[in-house]
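I am attaching a structure below and will ask some questions about it afterwards.
Here the complex is missing a single protein chain, while all its other protein chains stay put.
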């Protein structure tokens, strides 16, 4: 018998990447020098960016020369509820391979927000702001989600045990069930994602993302900053406008 | 009080299109003639394709010259359950505007398969075949879905009435709830969709779509055939391989 | 015998479009209303936008909600020199069918800038500014181009007359020879093109386009403004930042 699990995290792990600030410098320099200036043998010993390199990256970001940021790639393993995937997959400049509800029996893990997730929406469509929920409101959310997830997952199992196809049985499952996927994006697409799916002080264009996809973006940003610190700094400095 | 509605249809309506076989002919002819040969004033009086025009369309399809099929556009209004949208939006060469569960309260309309929907899956992953379900199996599916939809929608309403944000309350809703969207695709993307989301005799590459997205594809195909009959015939004749 | 023609224009003609401000309103409204609100029978009699509609378009532009601008399409016939096409085709979110130098003998029409085209480049890479050329400089440009075009086109013809394949003979031709293409873009891609390929007062992000592709953009903009005046006004009002 399966026991439902209730979780409040979003899991983002870096599977692999081929991404460093030098990618930007070298691909941009081909415009003005016309030569293949990159030599990885040398790079491994001395991949320090000069001030001129850093200035170039900032210039490209500021002037919205986006293509030099397309040669750096990140592949993530992400585990998130379906309602997050629904938003994530609207980003068409990315590659996805997601767990299939047609091919495999889904695991009973469901998202329930943590206590300090803001629950009350104020303001108007397109610019909602969120406020804390009361204890009572949180209890309602938590209880409703838990009970409904257990009930619907029981029905799911019953249908499967009675020989109903997985793709039919899953129709009963709620959108807070977890699903996992491989996601590959280049640095330019990633910055576009960050600019739209985070609400951060200092960004030129405000965004109003749902908190749960913002959690994905926050984790993406940490990984991005770690591997491409100069590019990330230029992104932040220039108002988090994706080039 | 809202009363849940259970439906077994997929709604596809053509909102608008700018799509006719002549689009293909004229855009392809620019390659060999280099002139703007299209004159809409003349076209309106005489838009009959010559045998040479029809031969050209068949040639382009057979030789996979895909770009001339990109100048014809269809905008659809589609109403389908969320699990269909999940598959549909994997098609990145399309434009979508979907109903928002963050901005509006979702209507209690849910998909329940009709009696003759095949319910039993045999074979192996990637090449499943489906067989009829028993009366008992169908009753189980229908009963489970109806009860769970009513229960979860009640919880959804209760959360909203208690001041919980719509984007949180909706986490409890199942993937068979209907959602609607505007979808715009060009004829090339549409043929790609048809080739992957239908299982039709005579197609060169077999596909194993879930029945409900195949219903979307069937309706798209009727509209496509109506507006671009020569292109559609060439698509079918050439094994339904998207160019 | 072919006589070379020297021209200083860029030809942009609208072949067809399915583009009006109401497209934006209707596709955006599906988010909040979830219904197909568009009814073309009614539209034809009364397609006046209300103040609320206009406000919605401005809101979408300002908040960078780009997808509602993807359901409006323009197909252009464009005739421009090859060096312009080289830049134009870097825009990947568009559909192209171009005259083929492999399938047809190219016509001897060549671009020579008009007298008041600024010829002198000052400043530094990425932010060049241009100044008027002297009479002597213009005479040099005009004479060089004319003579080289005549010479190379003669060689081109000679090679073809001696049985050399067109795709080989064309290697001798200069990048100012004209070529024509069908180009299809949606309104969102078009605004992106306008924001990058024009240098207009009041734009939030400066651009430094080559004059000849700016001429294409100017003509696109006129057509865009004519068919989608409210969308265009919102684009201009919001600093010509593509949503």
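Of note:
For reference, chains read A, B and C in written order, and residue numbers begin at 1 within each chain.
Going forward, a residue touches a chain if its C-beta (ideal position, glycine included) is under 8 Å from a C-beta of that chain, and two chains touch if they have at least 3 such contacts.
Given the structure is predicted, the values throughout are model-derived calculations rather than measurements.
Looking at the complete complex, one finds that the omitted chain is in touch with A, B, C. Touching residues on subunit C toward the chain that is not drawn are 81-83, 85-86, 89-90, 92-93, 96, 101-103, 111, 113, 117-121, 125-126, 128, 130, 133, 136-137, 140-141, 144-145, 147-148, 151-152, 155, 158-159, 162-176, 210.
Even with one chain removed from view, subunit A keeps its contact list with that chain: residues 13, 15-18, 23, 26-28, 30-36, 38, 40, 67-68, 70-71, 73, 75, 77, 95-100, 103-104, 106-107, 179-182, 184, 186. Residues of subunit B that touch the chain left out of the display are 32, 59, 63-65, 67, 90, 125-127, 196, 205-206.
Definition applied: only the chains that are shown with their structure count from here on.
The geometric centre of subunit A is 27 Å away from that of subunit B, both derived from CA atoms. Subunit B and subunit C have Cα centroids separated by 32 Å.
For subunit C, residues that reach two or more other chains under the stated contact definition are 32, 67.
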